[in-house]
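Below is one structure; the comments refer to it alone.
With one protein chain withheld, the remaining protein chains of the complex are depicted in position.
Just so it is clear, A and B label the chains in written order, and each chain counts residues from 1 on its own.
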Amino acid sequence: MTEQAPLLQVSHLSMVFGGLKALHDLELEVGEGEIVALIGPNGAGKTTFFNCLTGVYTPTAGDIWLTRSGQTPARLNGLLPNRITEKGLARTFQNIRLFPEMTVLENVMIGCHCRHRAGILGAILRGPATRAEEKMIVARSYAILQQLRIEQHANDLAKSLPYGVQRTLEIARALATEPVILLLDEPAAGLNPKETSELDALILQIRERYRVSIVLIEHDMKLVMSLSDRIYVMDYGERIAQGTPGEIRNNQAVITAYLGEDDA
Amino acid sequence: MDYFLELFFSGLTRGSIYALIALGYTMVYGIIGLINFAHGEIYMIGAFTALICASVLTVWGLPPLAVLVLSALAAMIWSAAYGFTVERIAYRPLRHAPRLSPLISAIGMSIFLQNYVLLAQSADFVPFPALIPDFAWLAPYRSIIGSSDLVILLTTTVVMILLTLLIKGTKIGKAMRATSQDKQMALLLGIDVNFVISATFVLGSALAAIGGVLIASHIGQINFAIGFLAGIKAFTAAVLGGIGSVPGAVLGSLLLGWTESFATGYISSDYEDVFAFALLVLILIFRPAGILGRRHNQKV
Partner (left out) sequence: MLAELKKAMLVAVWFMFLTLPILVVKVNPIEQKVVWRWANLALVGLAAFVLTLAGRYYGRHKTELAKYWPEFHPLLAHPALKRFFLAIIALLAALFPLFFSSYQINIMTTALMYAVLGLGLNIVVGLAGLLDLGYVAFYAVGAYSYALLNYHFGLGFWAALPIGGLLAAMFGIALGFPVLRLRGDYLAIVTLGFGEIIRLILENWNDFSFGPSGIAGIPRPGFFGMTLSVDNAICYLYYLVLLLGLLTIFVVNRLRDSRIGRAWIALREDEIACQAMGIDKTRTKLTAFALGASWAGMVGVLFAAKTTFINPASFTFLESAIILAIVVLGGMGSTVGVVIGALVFILLPEYLRAFADYRMLLFGMIMVGVMVFRPQGIIGTSRRRSYPLPDMDLGKEAGHD
């Protein structure tokens, strides 16, 4: 492994709400093409961490650095969410946040927004440049739907979709923003075992196809162990362990956090 | 010094009226998260009901004190009835609709009620009989405070005390507080949420009616349009103090009353209404939670 700055570097990250210390002195790294899982009991602060990464919250201390190959490192903390997405971080939400009154295709097209430029004048005049751009947006979005195998729903309203398809659509939409890091917040929540194994395959495909790193919050241990290159474990806002799936499986602190007393 | 005191008491009087109306806004917002646009009209209807009752009773020859008390009671009863009815017709069916719908419905109700009174009564200002006697012992202080100012202040104070006792001490008061904090939970605990909401509307409307009676006898005339402006100002007061908070509504009302009084007294009387609107805009931009309000963090 070459010695260069990791794609994403989180150092000494803290988030305090009033009197509540939601995150404390968190350290985390993601390399290019890695799948990193973030696990921990409920309330450990995992989604809060995602929210800090994506700019929904501004961390009270610490730094988040994004270093894309060939570019100078960019500090993400303190930026607005849409700027962070422009830099290359995209996310899905724990509770699905699709645009219900828009079609599936349009939802994905929204993801393309920040990578194109047509403004008011372009919209009104619809010159050749704008029309070409629109065509490209439709084509790219449809291609993503095809790759995720939900293209048959393209002109359906997002709110009318079955749950599993909605989850996939969220991922498709995030992919449309051309990220280098994809943050998935509990992508397997509510999926049955068959759908979960399809998700497993899908995530691996996405890493290959789109050359993204993936950070995954999950409770489904089978999925986590199967997919992850590395795992971080959180509890009470702190990192209590990190390592490969094999190391984590046998880590005492992790077992205690999940199960309480060790019952050998 | 005299001028300052006059403005001080004038502000106190204004603030008291605003408080009576603002309480209705804040209680309703606290419990169903709706800005009851039509609340100003309830206040106006209270004033009109009192006027009608007072005129009828005066024609029938009752003594002024009896007329005043009976008219006030009538105003409270009918305003409460209107408040109850408005909630049932325009808001309850929209309890689970997107936020825009009840707001538009409320605006529609406000327009309806204004024109209802306009058509049924009159477009002109209608004089209100002078029912509050001139207290002779108040004469030396006439330049600072008049008898109807005093009545307003006393009435408002008594009402506030009674309201606090109701909210803190009675079962229905507790139910109101519970429902405003967590409707789902209150429902699960067996509280009849619909009843509590109706009771909130009834209570708020009755308070506004008292305000209507007081202002009518204070100013001596009313018309169908007084509800709009008074409503906006009272809403400003409620927001200033922290919408959803009862003490906040009172605090905000007093502050608004004094601001208006001193601003019109020392700066300019032309722009009287602008002060309230400007204050409203500024609070909502810089501190939407108000003085006593709680900040809400959004869960993502």
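Observations on the model:
As a convention for this text, a contact is a pair of C-beta atoms (placed from the backbone, for glycine too) under 8 Å apart; a residue touches a chain by one contact, two chains touch by 3 or more.
The model shown is predicted, which means the values in this text are computed figures rather than measured ones.
Although it is not drawn, the missing chain touches A, B when the whole complex is taken into account. Here the missing chain is touched by one residue of A:Lys21, A:Arg68, A:His116 or A:His219, and it is A:His116. For the chain left out of this panel, the touching residue among A:Ala22, A:Ala44, A:Ile64 or A:Leu98 is A:Leu98. Among B:Ile17, B:Val117, B:Val213 or B:Leu292, the one in contact with the hidden chain is B:Val117. The chain not shown here touches chain B at positions 33-35, 45, 48-49, 51-53, 55-56, 58-59, 74, 78, 81-82, 85, 89-90, 93-94, 97-105, 107-117, 119-121, 126-127, 129, 228, 232, 235, 239, 270-271, 273-274, 277-278, 280-281, 284-285, 288, 298, 300.
Those residues of chain A that touch the chain absent from the view are 54, 56, 80-82, 85-86, 90-91, 93, 97-103, 105-106, 109-111, 113-116, 118-120, 122-124, 126, 130, 133-134, 137-139, 142-143, 151, 154-155, 157, 173-174, 176-177.
Following the convention adopted for this analysis, only the chains that are shown with their structure count from here on.
One inter-chain figure worth recording: chain A and chain B are separated by 50 Å, centre to centre, where each centre is the mean of the chain's CA atoms.
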